[in-house]
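Each remark here refers to the structure printed beneath this line.
Note that one protein chain of the assembly has been removed; the remaining protein chains are unaltered in position.
Labels run A, B, C, D and E following the written order; every chain starts at residue 1.
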Amino acid sequence: DFQNALTEVRPAFGATLENFEQALSGGFIDYGLPVTHLLQSSHLFVQQLSNSTRSNLMTVLLQGPSKTGKTATAIKMAKESGFPFIKLVSPEKYVGFSEQSKVLSIQKVFDDAYRSSLSIIVIDDIELLLEYVPIGPRFSNSVLQCLKVLLKTPPPKGRKLMVIGTASRQDVLDSLELTESFTSVLTVPALADEDSIKRVMLETSLFTPETAQECARLAVIAAGPNGIGIKRLLMVCEMAKTEEKVTPQAFQECLRLV
Amino acid sequence: DFQNALTEVRPAFGATLENFEQALSGGFIDYGLPVTHLLQSSHLFVQQLSNSTRSNLMTVLLQGPSKTGKTATAIKMAKESGFPFIKLVSPEKYVGFSEQSKVLSIQKVFDDAYRSSLSIIVIDDIELLLEYVPIGPRFSNSVLQCLKVLLKTPPPKGRKLMVIGTASRQDVLDSLELTESFTSVLTVPALADEDSIKRVMLETSLFTPETAQECARLAVIAAGPNGIGIKRLLMVCEMAKTEEKVTPQAFQECLRLV
Amino acid sequence: DFQNALTEVRPAFGATLENFEQALSGGFIDYGLPVTHLLQSSHLFVQQLSNSTRSNLMTVLLQGPSKTGKTATAIKMAKESGFPFIKLVSPEKYVGFSEQSKVLSIQKVFDDAYRSSLSIIVIDDIELLLEYVPIGPRFSNSVLQCLKVLLKTPPPKGRKLMVIGTASRQDVLDSLELTESFTSVLTVPALADEDSIKRVMLETSLFTPETAQECARLAVIAAGPNGIGIKRLLMVCEMAKTEEKVTPQAFQECLRLV
Amino acid sequence: DFQNALTEVRPAFGATLENFEQALSGGFIDYGLPVTHLLQSSHLFVQQLSNSTRSNLMTVLLQGPSKTGKTATAIKMAKESGFPFIKLVSPEKYVGFSEQSKVLSIQKVFDDAYRSSLSIIVIDDIELLLEYVPIGPRFSNSVLQCLKVLLKTPPPKGRKLMVIGTASRQDVLDSLELTESFTSVLTVPALADEDSIKRVMLETSLFTPETAQECARLAVIAAGPNGIGIKRLLMVCEMAKTEEKVTPQAFQECLRLV
Amino acid sequence: DFQNALTEVRPAFGATLENFEQALSGGFIDYGLPVTHLLQSSHLFVQQLSNSTRSNLMTVLLQGPSKTGKTATAIKMAKESGFPFIKLVSPEKYVGFSEQSKVLSIQKVFDDAYRSSLSIIVIDDIELLLEYVPIGPRFSNSVLQCLKVLLKTPPPKGRKLMVIGTASRQDVLDSLELTESFTSVLTVPALADEDSIKRVMLETSLFTPETAQECARLAVIAAGPNGIGIKRLLMVCEMAKTEEKVTPQAFQECLRLV
Partner (left out) sequence: DFQNALTEVRPAFGATLENFEQALSGGFIDYGLPVTHLLQSSHLFVQQLSNSTRSNLMTVLLQGPSKTGKTATAIKMAKESGFPFIKLVSPEKYVGFSEQSKVLSIQKVFDDAYRSSLSIIVIDDIELLLEYVPIGPRFSNSVLQCLKVLLKTPPPKGRKLMVIGTASRQDVLDSLELTESFTSVLTVPALADEDSIKRVMLETSLFTPETAQECARLAVIAAGPNGIGIKRLLMVCEMAKTEEKVTPQAFQECLRLV
């Protein structure tokens, strides 16, 4: 029991590292201003939290359309903080859990964090965590209330905690009055201009500069004003490579299929 | 227990083969372009998944009206992939299951697949799996959320997984926001032109070329603009055969009854 | 246990025979065309199922207004098939059952049928089986989904199964999307013409030809355009007999009371 | 166990007699035509059921406004039938029962009745039995479905069963589609004319002929077109008696209070 | 067990006396006509119930706005009856009870009363007992139905029972169709005229005749046409006393705060 307690107190950094790698399987490409802005804000939060003598809880919501890189950004922020305790709360760990077990499990992650002086908890895909479905609408109120309370509860004296949540349906979080439980809300945008898209393409080394130019043009047209998420863009690129490089024809074909 | 573990790891190809045969009891008839297109797209997905170094999850939804051959097409695609692990998740296996057991059972199929390097999981009749009924509407949110999460979770490093789902009510899947959980959506159409219908009829060897021509004309009229599903067409043909061959009168009679 | 298994496999024809007799307590009167048509269609289905090499499942829905003889017709069809395994799934067997036990019990009937080469399952009073009530509306979705799946699952190779369902509220079955789970839908009509009604009366041997004529006229007027179900008609006749025969006065009185 | 079985088979007439007496605590007053008509119809049903060779189930619904004497009429009918087995299914026996136990308990009453050759079951206050409340509306669907099925299930061969139900909200039973489960529906009316009311008053021996006349006039005015139920009328009379007899002043006062 | 039975039969008068005293902590002030009328009606009910040979159940609902003295009036009526068995059914005894235990516990109070020849049961704060909330609306249907049935069930022969209920939301009880379960409904009004208010004030001995006059005028203005409940009035008086007596300024201040 005592042994047990010891283990629980030790920050579980290593254990969760693998998930982090998978979330960053497409690397972390600096395609322009939005990326810079997100990382700078994050830096500011981390610095303030570290230095503050009064407040010891900081909660940030990363939100943006589907497949725009929210999860990867959250992981990136967490890693760059240099905080020793980082934990990922992610829906795939709770498949088949009862509401009750889910709540207890989430609470345990926070309790673990409260034992470390500097911690970050990433809560990924909040809508899925809440089992939200627009018909009804239905969702787990237990999990919702658990999050609302934990997002408001400061850690014990001497501990600092940063929480980063990700969500793709702002209207849902608003209607659940969960957005206002975060102290800050940052947006992860889709890519809508040729330049950003080309920069992403070139980083994949699947394009020559010329085809990158051409394909970026095609992507902008296909994506329209809403833009294309970086996750989807990388998937199309990957799928369109035939030998080593991508041809505009293959790229256009794959844009339709995926 | 150790023995047990061993068995579970070994791909269960043989066990599910029989279901596959039953789903293809009417053969797989190449009646024209739609068939070609479906098989080609599937081929592309399989190839990309096999070769890709970055992405290791591909999810396709086959959707189309009732009795158009969705299940048979999914099985066909799975068999043609040459992947060694193929599993069929089908509502008839879950009659009388609680939501909880259903979720655990589906999750187990995925866990098994994660142990094989190249796997395909066919999730048949998604509306039935969700116990969807338009009054309410009611459905199993646990199963829905389980699918949403599993369709988003990449298998462990070094494993490749393709998921093929079938569904006949696109509006339902849309309203449940499940369609967008698939990376690709392909349509399995009904037959609406004389030519395709005739080609199916001739393949059954229940028609002379002349009666096929005549009956195809009758079928097109009866089916109207929505067309007739290949499954229903084959059933009418079978029922209309009196001795060995079908007569137009018997065919027309059976079109009304079935 | 082995003994047990043996008993279960043996077709339980005798056991259910008594229910069949009760459902036909009013005999089976051929009052004209609708009766002929129903029995002929049934004959065709049976023949086709017996001879077919490809399809081995046939599902028919008998629907019509209250008390028109749906149950009796279903039993009649089942008995005339000559199939050795006939089972009746009827709501009265499930009073006080939980949804779960009901589903398991229905599934067991099908499993038993799958063990016989030629089987018929009559599912009587589907609305009651579903515990449907228009307020809400409420119904057992578990039982509904169980029926939907079982009506779609073909028996194992080499087995043939015919399912006959009865229901009196087509709109309900439509709204539950259950009608389309049957391959055929046949209607059992109410009696609305003097001639059919008279033929039924004469078969009861409670009427002289003259009173039959007179009472049939009264019944047509009382019944109106919707007609009168054969079950109710037989009940009124029975109730109106004072000594041995029925008088028009007594008949008219009873038409009001029942 | 065998002893047990024996006891259960023996008709439990005596046991329930006390309840019957309480329900008839106000006697059974023949105040005119409605009473005659109700008893005559009941007589006809009993006679028909006893003599019939074909039908062995008769189900009657007594419905009418609150406090009009439905329960007393049902008991009166049951007692006059001369049937040896009479059982009362009444909500007060089920306070604190779960839905499940209620259903099982009701079913047991029917099973007992099936063992007797001539039985009557009175199902009193059906809305209360169903725990119906207009807000929602809410009610026990299990009990409702149990009643629907039992009201349709004929007793075994050689047994005769009459069921008499009472209910005061016809619209409720209609909306639950329970009215149509009865073969006959009879109405127990409120008293709206001076003559009937006076006849009831005189039977109580609390009035002189003159005060009866006067008070009846007052009651008609107070009751209005909807009339006054016999149960309420008897309560007002009882309450208005000061010494031995009632005065019009006291009567009017009590009409206001009760 | 026998000992147990004995104890239960003995009327539990003493045990509940303390609650009664607390409910009358503000005394019972005769401030005018409404008080007289309530006590007279109650007296009539008690007398009639004691003397009647036919009816042995009397049920009265005391209803009126919040804080008008309903609970105190009910207790006063019960105490004045002189009946040896008085029990208080009050929501505070059921905090944390399940619906089921609440129902069983209420039923037990009635069962105890049935063993005494003259009993009174006060059911206080019926909306709270039902856990009624207007959103939904939600409430305990089990408790509601339990009350409906118990309010209709006469005690065994030779026993007399009076039930006094209190409720402040008549619309709620009406919509639940619970009002009509009581044989009588009496209203406990708020104080809206200077005279009654002054009489209450003088009884508290916190006012001189002059300040009473002045403060009563202030109270009438503040209360408006809906009046002020006696419970709230007494609270304001108590709070406004600084030394021994109340000043108009303090009184006005406290009217705003409470």
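Assume a contact is a pair of C-beta atoms (placed from the backbone, for glycine too) under 8 Å apart; a residue touches a chain by one contact, two chains touch by 3 or more.
What you see is a predicted model, and the numbers here were worked out from it, not measured in a lab.
Trainee: Can you list the shown chains that the absent chain is in touch with?
Mentor: A, E
Trainee: Which listed residue, A:117, A:170, A:184 or A:213, touches the chain dropped from view?
Mentor: Within the whole complex, the residue contacting the unshown chain is A:184.
Trainee: Which is it among A:113, A:146, A:188 or A:234 that touches the chain not included here?
Mentor: A:146
Trainee: Footprint of the hidden chain on chain A, which residues?
Mentor: Considering the whole complex, chain A reaches the absent chain at 41, 44, 48, 52, 54-55, 100, 103-104, 107, 137, 139, 141-142, 144-146, 148-150, 152-154, 157, 175-177, 180, 183-184.
Trainee: Which chain E residues would touch the chain omitted from the figure, given the whole complex?
Mentor: Listed in rising order, the touching residues are 22, 25-26, 66, 91-92, 95-96, 98, 125, 128, 131, 133-135, 138, 234-235, 238-239, 257-258.
Rule of thumb we're sticking to: only the chains that are shown with their structure count from here on.
Trainee: Minimal path length between chain B and chain E through chains that touch?
Mentor: Between chain B and chain E, the shortest chain-hopping route counts 3.
Trainee: Through what angle, between 0 and 180°, must chain B be rotated so its C-alpha atoms fit those of chain D, rounded to a multiple of 5?
Mentor: My answer is 120 degrees for the C-alpha fit.
Trainee: By Cα centroids, which chain is closest to the centre of the whole protein?
Mentor: Here the chain at the core of the arrangement is C.
Trainee: Report back the single chain whose CA centre is most distant from the CA centre of chain B.
Mentor: Result for the farthest chain: E.
Trainee: Quick check: how many Å separate the C-alpha centres of chain A and chain B?
Mentor: Going by mean C-alpha positions, chain A sits 34 Å from chain B.
Trainee: Which integer distance in Å separates the CA centroid of chain A from that of chain E?
Mentor: Chain centres of chain A and chain E, defined by C-alpha means, are spaced 59 Å apart.
Trainee: Residues of chain E that touch two or more other chains: which are they?
Mentor: Chain E, residues with two or more chain partners: not present.
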